[in-house]
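Worksheet for the structure shown next.
A single protein chain has been removed from this complex, and every other one stays in its place.
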Amino acid sequence: MRAENLQAGAALALILATGLIPDLAGSDYWSYSFQFANLLIVAAVLQSVLMHDADQISFGQGAIFGVGAYVSALAMTKLGLPLPLAVICAAAGAGLAGLLYAIPALRVQGYYLGFVTLSLAAVFPELLFAMDAYTNGINGISTPAGAWKQPLLLGLSPLSLFTTALACAAIVGHVLLRRSVVGRKIRVAGASPESAQTLGIRPGLVRSAVFVVTSACTGAAGALYPPIVGFVSPAAFHLELSILLFLAVVVGGRGQILGPVAGIYLLYLLPNVLLVDLIDYRLLAYGLVALGVMLLMPDGLVGTVGQWLSKRRVAAVAHLSPDELPIPPAARRADIAGPEISIRGGTKTFGAVVALDQVDLDIERGAIIGLVGANGSGKTSLINAITGFNKLSGGSIAIRGRATDRMSPAGIARLGIGRTFQTPRIFDHLTAWENIQIGAEARLRPLAAIPEGPLARLRDRLAGSDVRTIPHGQRRSIEVLRAVLTGAEVLLLDEPAAGLSPEERQQLATLLLRLRDEAGKTILLVEHDLDLVWRIADRIVVMERGRIVAQGAPADVADDPAVRQLFAVPAHA
Amino acid sequence: MLEELAFVSVRGLGLGALFALLALSLNVIYQATHILNFAQGSMLVLGGLAGVMLSGHDYGTPIWFAGMLGTGLVMAAVMAVQGVITLWPLRHSTEQQSWLITTLAVSIIISAVLLLTQGPWSSEFIGEVPSFPVLDMRTPLPYLVLPLMAVFWFVALRLFLRRSLQGLALSALSQDLDAAAAAGLHVRRLQIAAFAISGLITGTAGYAAAPIISISAESGIRYVISGFVVAVVGGMGSMAGAIVAGPLVGILAMIATYRFGGQYQGFVSLIVLAGMLFLKPNGLFGFTAARRV
Partner (left out) sequence: MTTTRSTHLQKKGRAWFLAAALPALALGGFAAGAQAQDAIRMGVLPSATGPGAAIGAALTAGVDLAVSEINAAGGIQGRKIEQIKGDTQSNPTTAAGEARRLIDREKIQILIGPLVSQEAVPAVEVATAAKVVQITNAGTAVLTPAVGPYHFSFNTSTATAAKVIVDFAADQLKVKTIGILADDGGQSKSGVAEIKKELAARGLTVAGEQEYRFRADDMSPQILSLRRANPDVVVFLTSTVEDGTKMLRTLADVGWQPKVLGASAMSVYASAIARSTGAKAFANVYSIAYRGMTYCASDAEGASTYAQFARKLERHSPGSAGKISVSLASEYYDAVNLLAAGIAATGGTDGTKLARWMETEGSKVKLIHGAISPSAESHFLFGPAELAMVERPNDTRADGLMKRFGC
């Protein structure tokens, strides 16, 4: 957090200095250059939000900037609107264009999304020509700045003030976003969509929203282009602009607050303004700077420098024991009796492969159910079916009597079903505390008050510790606690003991028992560690090749000959 | 009308074969490293430059072949160097996307060097290019050579990747990088070999296509985008996909230009790309991703 504040302060200082001093000094050239550079900074910050916080690859933000510029120019020339209104129109128009990017984002991710946005940006100038009835095509649109460039006070023009303010707002907005609930939800949705769904977040919706909002803000920055240059034309919004924005974010340092500023200074100001006399060598300088920085500082300029500076401070290693984890008291539930989850004839096929075969199962409230079976027996498929990640091919599932066959994972999560995954979904970009906090923020169900004391103590313990230093066993505990904090009444845990030491397994067992006894949770535990399961489960379900072959109390199941065949059952069970 | 459609389809096949060769070379690198090489288009242009430099001297076919071989080897070396540069930072940091920037930067640097040495003009192939008859019209020979070359490299790659020890090692990388390393394979060395093979393909393709492609500082990025579109449509990493998707995209673009006008040529690739991503996100022959939960 401190590093972020430092970076934000440095960024604001640079923007204010470069935005205002040229006007004070009366230099037309520097005013122009930094006004435009500050707009690029805004666009780069938004690209950073898109790329790092939301994990969406877009190679086409330059085209969005261009949309903003054109809408603004048209609003001012054809509709006669003043600049502030033109900015709003531009934001709206660019937001719509962002929707166009969002649609492929619902279908594909990663570099495929990058190619679609790249192709869209590449045809953008052609699109402008095709619509030349509105855009005036090749002749462009003249947009005199008028009063906006007239010095107001001490030589400062309103345009300089406006662009400087916008750039400062972008920096501050970025920092605030990081620290907000919305910001955390965005980052979770980007880093692990399935994990987000268990927290009731709909990743598709979040992605679309992020594209639309960042595009709208980029369009607002683009709206200030016409008065600065006095003219908009297709040649100004070439693919190179999109590539510059993208390069600037990574070269400056992905995910760093100061990164976009450093990137724009390195890749735009350095070759175009400081090295401007090297006409023939400018392009070479641009390429060499980008290559050089990435080779020497692969985490980007700000990222690498930040690492050098923070190497001194050794991160504290937090150690959590189950007793310290705050457990909410049992919620008083006035609803109907009956099983929490009920499956009838559940069948799931993937082509010729039968993952679930006519499964009938009831999971009663307040019990720990152990689900065991060999690999491929259908255990994870069952959890996926319950939580909505896979739709059943046949049969039905009801949660507290309510059919959930058609519901999305996020919807099912909101019914109070929490789950963990085989590999713990811990987010490196959030702090250890934030990893737990996002559970509470999900607010899936009204949460009975968690004892404030233990929670505060936990927060203090985890504050300042790098999530990467937390050992594997406690990552599981964090994930479980996160699920608990969502208010989920039912917890589906997928192999939580995998990779834990015997001591950690004991701690896990204690935690689960506390959750059942003190908090009244229902737990479905998929596990290979039969020892653990037999010790804590109230009821055990055995699966084999997609079917349930045995279920009942641990002692009964142990005696079942069908089960004996499958594996060696612990004698003491 | 049919005659003309057939003619432009032949042209489309030739150009599509060029894009398929680009996609093949992109896939070789992608399979071994999961890197998308944005500099591939510039490498194609360099291969073409070699072809132009050897033109106009009336050398004859054997020398032409020798030139192609030489160009392939030189480009293999050049791309091996690029591979070293690109892979080096990936070893030393948590930021595993530096390759995006380094490959783009290499592309920019090559453009800049071309601008400085060749000037802003495109380098023209000097001399008469033999042509072959198509229906009652003529087409330059490269339009025939390129499809043959595409088939050659496809078969050669397939044999190499499945029959030779080195090739099998490369295939292993594409399936599971960690397991391959654990099995004792020299991952870095193999990855650089992949870059070199990619250079061999691209260099020879550029050389053969020299009479018809645009060899200038500006054209690199355009070719790599076409290469990417074909690779994605065919299925990223799939050689068979590249061979099929290349001519498909090429012929579609030509037919669309003939029927609707050249101003839509840019839109055609976009529509094909978007369409494929909607219908079958993993491309024609792509592999579905393993389940995530």
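In order of appearance the chains are A and B, and numbering begins at 1 in each one.
What we mean here is this: a contact is a pair of C-beta atoms (placed from the backbone, for glycine too) under 8 Å apart; a residue touches a chain by one contact, two chains touch by 3 or more.
Note that the coordinates shown come from a computational prediction; the quantities given were computed from them, not determined experimentally.
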{"item": "Visible chains in contact with the missing one", "value": "A, B"}
{"item": "Candidates A:A147, A:V276, A:L309 or A:A555 - the one touching the absent chain", "value": "A:V276"}
{"item": "Touch criterion as defined above, residue of A:A236, A:L270 or A:A398 at the omitted chain", "value": "A:A236"}
{"item": "Contact set of subunit B toward the excluded chain (per top definition)", "value": "1, 4, 7-8, 11, 15, 115, 119-122, 124, 126, 131, 136-140, 212-214, 216-219, 254-255, 257-259, 261-263, 265-266"}
{"item": "Sites on subunit A contacted by the missing partner chain, in the whole complex", "value": "27-29, 32-33, 36, 126, 129, 132, 137-140, 142, 144, 225, 229-231, 233-236, 238, 240, 272, 276, 279-280, 282-283"}
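Please note the rule applied: only the chains that are shown with their structure count from here on.
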{"item": "CA centroid of subunit A to CA centroid of subunit B, Å", "value": "34"}
{"item": "Complex interface listing, subunit A residues touching subunit B", "value": "104, 107-108, 111-112, 115-116, 118-120, 122-123, 126, 129-130, 194, 239, 243, 246-247, 250-251, 254, 280-281, 283-284, 286-288, 290-291, 294-295, 298-300, 303, 380, 384, 389, 421"}
{"item": "Residues of subunit B touching subunit A in the complex", "value": "36, 85, 88-90, 92-95, 97-98, 100-102, 104-109, 111-113, 115-116, 221, 225, 228-229, 232, 236, 263, 266-267, 269-270, 273-274, 277-278, 281, 292-293"}
